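Each remark here refers to the structure printed beneath this line.
All protein chains but one are shown at their positions in the complex.
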Amino acid sequence: MNLSVNLPGLSMKNPIMPASGCFGFGREYSSFFDLSTLGAVIMKSATKNERLGNPTPRVAETSSGMLNAIGLQNPGVEKIIESEIPFLADYDTCIIANIAGSSVEEYEYVAESFNQTDHVDALELNISCPNVKEGGIQFGTDPYMAAFVTETVKKVTNLPVYVKLSPNVTDIVAIAKAVESAGADGLSMINTLTGMQMHLPSQKPLIANKTGGLSGPAIKPIAIRMIYEVKQQVSIPIIGMGGIANAEDVLEFLLAGANAVAIGTANFNNPFICPEIINGLPNVLNKYGFHSINEAVGKGIFHEPADLSSS
Amino acid sequence: MNLSVNLPGLSMKNPIMPASGCFGFGREYSSFFDLSTLGAVIMKSATKNERLGNPTPRVAETSSGMLNAIGLQNPGVEKIIESEIPFLADYDTCIIANIAGSSVEEYEYVAESFNQTDHVDALELNISCPNVKEGGIQFGTDPYMAAFVTETVKKVTNLPVYVKLSPNVTDIVAIAKAVESAGADGLSMINTLTGMQMHLPSQKPLIANKTGGLSGPAIKPIAIRMIYEVKQQVSIPIIGMGGIANAEDVLEFLLAGANAVAIGTANFNNPFICPEIINGLPNVLNKYGFHSINEAVGKGIFHEPADLSSS
Amino acid sequence: MINKVNMAILKKKFIAKDTIEFVLKNEFISHHASPGQFLHILIDGLTLRRPVSIADIDKSSNEVTIAFKIVGTGTKKLASYEPGQSIDVLGPLGNGFDISNTHPKKVLLIGGGIGIPPLYHLGKRLSENNVKIISILGYQTKESVFYEREFQELGDTYVVTDDGTHGYQGLVTDVLTKVSSFDTFYTCGPTPMLKAIKERLSNSDGYVSLEERMGCGIGACLACVIPTSDGEGYKKICQDGPVFHAKEVNLS
Partner (left out) sequence: MINKVNMAILKKKFIAKDTIEFVLKNEFISHHASPGQFLHILIDGLTLRRPVSIADIDKSSNEVTIAFKIVGTGTKKLASYEPGQSIDVLGPLGNGFDISNTHPKKVLLIGGGIGIPPLYHLGKRLSENNVKIISILGYQTKESVFYEREFQELGDTYVVTDDGTHGYQGLVTDVLTKVSSFDTFYTCGPTPMLKAIKERLSNSDGYVSLEERMGCGIGACLACVIPTSDGEGYKKICQDGPVFHAKEVNLS
């Protein structure tokens, strides 16, 4: 079974990659399996300078999901280029650098910095982090701002840009179309939904940052719906994510319109989840009659012959 | 332990009520327990004329939740007033009529119709149903429209109006403030999140309506976050809902700012859930040091002394 | 009368490929359930209960039998339960087969796959009333066959499999011609099968038992509706059904 997928900048042996922030820079997971089995690795968000992130607790369990408010802790783009990318570059896998910032200038700076290395294959533009006070999500909830930061980054980078969309919006199609017009080469969706949990004993929010990003199987139906809606309105490829936990879930995302997928929270449950899904995918595709990844992409988009609903 | 709660129009013996659409008009559940134990009953959405709803399948299981696309099936407001309300009126519980429509005129008509009966204590204005083609959610995602329909309904009804907000928005606080200014007596939040599930064997969306509303424990963190945010910006009371499954969950909603709560999906899991929660509530309040419902309301809203986060 | 009860699992048996039979114990259900009614089963970790028909009842020992096929998450988890454990059940639910008012002398039971269990319960009750039973049972393949002997004990039984690995090859409708006259038919199985039967036997009196994904299971949520044949309304499968007069509902 041919699992290969070709997307702008990404010539991947399979459509499976760990999601940003759930895999660090690959070091820890490299002791569990050969990272060369992965289609790509999406690195933890990079900012201009080192960030120490939010106070703890930073994570909480929710029904079929989790909240996190790490707060973009990372060593800064220079250190990542110096110390992390050379490590990953030794593996036969694509490298996607996720970039974040508090200002358009910061996004610009970080994007440009990645031109220094030859080992990054694409950028993922995180305009959807709900866990920092400034920047992040504010760029992802306004089509104009989203387009502006996309355009700015496109001007300075020589890499394809995948814009990572926030689900915390009324109209995700509007944002998707705006960043497509601004030159995005692809979309990455979805980031986490803003959530909160109350800690009864202390009578305050459990997460020190109060709100956190909800991820895991709980949000899968929302991710599928958004990809389904966006796919019909844009022509750039989509990297899908949100609650994927097995190979059946991957097929569900492909049918809804994703061209490839990323796996986040499930890595914490099972550090071997990515290779296990890669191994399981051929059987699942086969079972439902597909001979390649591309064949399944968008196949579930169903245009009703007539309106059967009785509104 | 005093569980009573007084909200506009609703003088309730406890803060627990079944959520709209999950309890029909109470008939079926009345064979399981005495409806007089409930603080209130929120009836299934009423529209001007009978509606037959969407094609089936109308429900699907998701991780810690479910999708539904019933499509506001109901016998129409006249029939509800004639046949359903007299049945409910025999119980010692408050009655909240949920009203929906495809146009402002329809909301107006339905609201006015409920003036005919003396047995309804309050209206819940459903401007957030994601499962019908026209109306419903479009009124709930635009602050101007939300305010307009609220204002219109307020003019014709002699009952307090609780506006039921949609979580499918970028800025729920803006909608909440808009309907408060338009005269809403309270808020009801949250309705379902729009979601989708792909059915692998048939390679199309499982729900016949394609998308459905996501409810159940999966969405609880989103409900808590939204109530927490809105509570700080409005002064009208909030009926909280979204994934409540036990008495601890109720306390979580109270701490986040809800004045009372509604229970939806959990009724399907356990038809006795409402009386069980009512029975369990005193112990839970006690355990965490509360002597009444009101004492807990908004207690979890935590204003940090200083900004400890390192952005 | 409906109740929420705990039913102890007394016995567990694999009766065909991916098909499991549980013998459950509960006095309330065994005394209140009639053929065609179902149980709404709470399965650990799931939000919605799963409907499963009653396949047999022994009132004297308070034993209730169900048989189900593993098709997804819920049935897989249910299949992992072992004797000694008990399950939380809402039941008995729905309107079963109407056998009190009509007095047929000879009936035809037509079951497809996992639609077969409720017909067994029906057949046993009818046969106790000296009704003559003819059965047509359809399965995918030899490995899926179950309850064949049990139905033979009730009367003439025709087995068909899609691939001909057991009994006749074909669909249940292909052997209809082998059956001489009958007063009433009762059928349960996949919707395409029910439709074909309804068409073929449009001149006969008959009842169909339907399936739909359910929410509440008791008539409150309107998840499980089916259009009535007059085009004017809906019936709730969980409460008005699952058994309907064949002429009453519109299978599309």
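We just call them A, B and C in the order they show up, numbering each chain from 1.
By definition in this document, a residue touches a chain if its C-beta (ideal position, glycine included) is under 8 Å from a C-beta of that chain, and two chains touch if they have at least 3 such contacts.
Since the structure is predicted, the reported quantities are computational estimates derived from the model, not experimental observations.
Between the chain not shown and the residues A:Q73, A:Q138 or A:N246, the one that touches is A:Q73.
Within the whole complex, the absent chain has one touching residue among A:Y109, A:F268 or A:F302, and that is A:F268. Considering the whole complex, the residue from A:G65, A:G195 or A:P221 that touches the absent chain is A:G65. Interface residues of subunit A with the unshown chain, by the touch rule above, are 21-24, 27-29, 31-32, 44, 52-53, 56-62, 64-66, 68, 70, 73, 216-217, 265, 267-272.
In this text, only the chains that are shown with their structure count from here on.
Chains that touch both subunit B and subunit C are absent from this assembly. Ranked by separation of Cα centres from subunit C, the top chain is A. Per-chain CA centroids place subunit B at a distance of 36 Å from subunit C. If you average the Cα atoms of subunit A and of subunit B, the two centres end up 32 Å apart.
If you average the Cα atoms of subunit A and of subunit C, the two centres end up 46 Å apart.
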